[in-house]
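Have a look at this one.
Every protein chain but one is kept in place in this view of the complex.
Showing chain A:
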Amino acid sequence: MPRWLTEAGPESDIVISSRIRIARNVEGFPFPNKLQEKMAKDITDRVYNSVIGGNESLKEDFKLVYMKDLDGIERLNYVEKHLISPDIAKNTASGSLLINKDETIAILINEEDHIRIQSLLPGFQLENAWNVADKIDDLIEEQIKYAFDEDLGYLTACPTNLGTGIRVSIMMHLPALNMTGYIKNILHASSQIGIAVRGIYGEGTEFLGNIFQVSNQTTLGSTEEETIHNLKDVVIQIIQKERLIRENLLKEKKIELEDKVFRSFGVLKNARMISVNEAMKLISDIKLGIVLSLIKEVSLESLNHLMTRIQVGYLQKHYQCELTEVERDIKRAEIIRMTI
């Protein structure tokens, strides 16, 4: 189980997780979209050896998972835990994943790039996440010659990742900003400064579960530290605004807010069938209820975890079989009732 799902980190009333991902390629090898299987295997072995080497304790901590050995449900499960991208899930021929026990470090091999080092921590702790990713990068670099250009930086399959190859993402729960519509201002303002804010669940303009991801858009022309600080400053502002509106709602619309939270609580406690969309909305209400001290008997971590556990892949992994939509709705309601 990934730590970001079971632990509440710093600023956990709003920030769910911090992630740093860096993209690297091996010099002289075609990028994965042009790579033959034999060469892909070679890269996998080299990355494995560079990270694990002769180190027995690391060998214990990490496991290498080949995409081709996973079935569809297991792959979907990794996607839902945000450990792999849907892209690598599809690349079953040569993609693999080197992952540690508490699932805070996931090295994706032969996805869009040869190597993507990912560090994922609960709450708001970007520096820690960067330190981990940076160290692993150094470790791999001792053995592998990276594709690098003095002007363009680390060379990546897609020019959008050139330079530092770093993508910094923060996952946040922003019910008050979304409820009041202020989220639109945030979306607009951040896009002006090279930062993308988007909903994680749901399509189009619906931000299911009020979960948003804030991430940097450019990777060339600023250092890793600048990129991280820039994003951090934006996230701090968003946190302050969300808290402000929450307090305001509590002051001016307390009874409406309580009504909403406790109705949602009632439905989740009693529903016998529930769709993922409805569940996400209601769980978000409960999360808000907890941080505003309206609800005390459920923990925030258990709800973060729950939001993932009710997703399609997770449910089927849990029950070890494929389920129809109706069956899933029934099982989902069961899991929710057991949790809250």
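Here is the rule we go by: contacts are C-beta pairs under 8 Å (C-beta built on N, C-alpha and C of every residue); 3 or more make two chains touch, one makes a residue touch a chain; residues count from 1.
Definition applied: contacts and distances are computed from a predicted model.
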{"item": "\"Peptide/nickel transport system permease protein\", \"UVR domain-containing protein\", \"ABC transporter, ATP-binding protein\" or \"Sulfur carrier protein ThiS\" - which is the UniProt name of the missing chain", "value": "\"UVR domain-containing protein\""}
{"item": "Absent-chain contact - pick from A:Lys145, A:Lys251, A:Arg272 or A:Lys296", "value": "A:Lys145"}
{"item": "Sole contact to the chain not displayed, among A:Thr160, A:Asn270 or A:Ser299", "value": "A:Thr160"}
{"item": "Contact with the hidden chain (one of A:Ser50, A:Asn128, A:Thr218 or A:Ser302)", "value": "A:Thr218"}
{"item": "Hidden partner chain, residues of chain A it touches", "value": "25, 27-31, 33-34, 112, 134, 137-138, 141, 145-155, 157-160, 162-164, 166, 194, 203-204, 218-224, 227"}
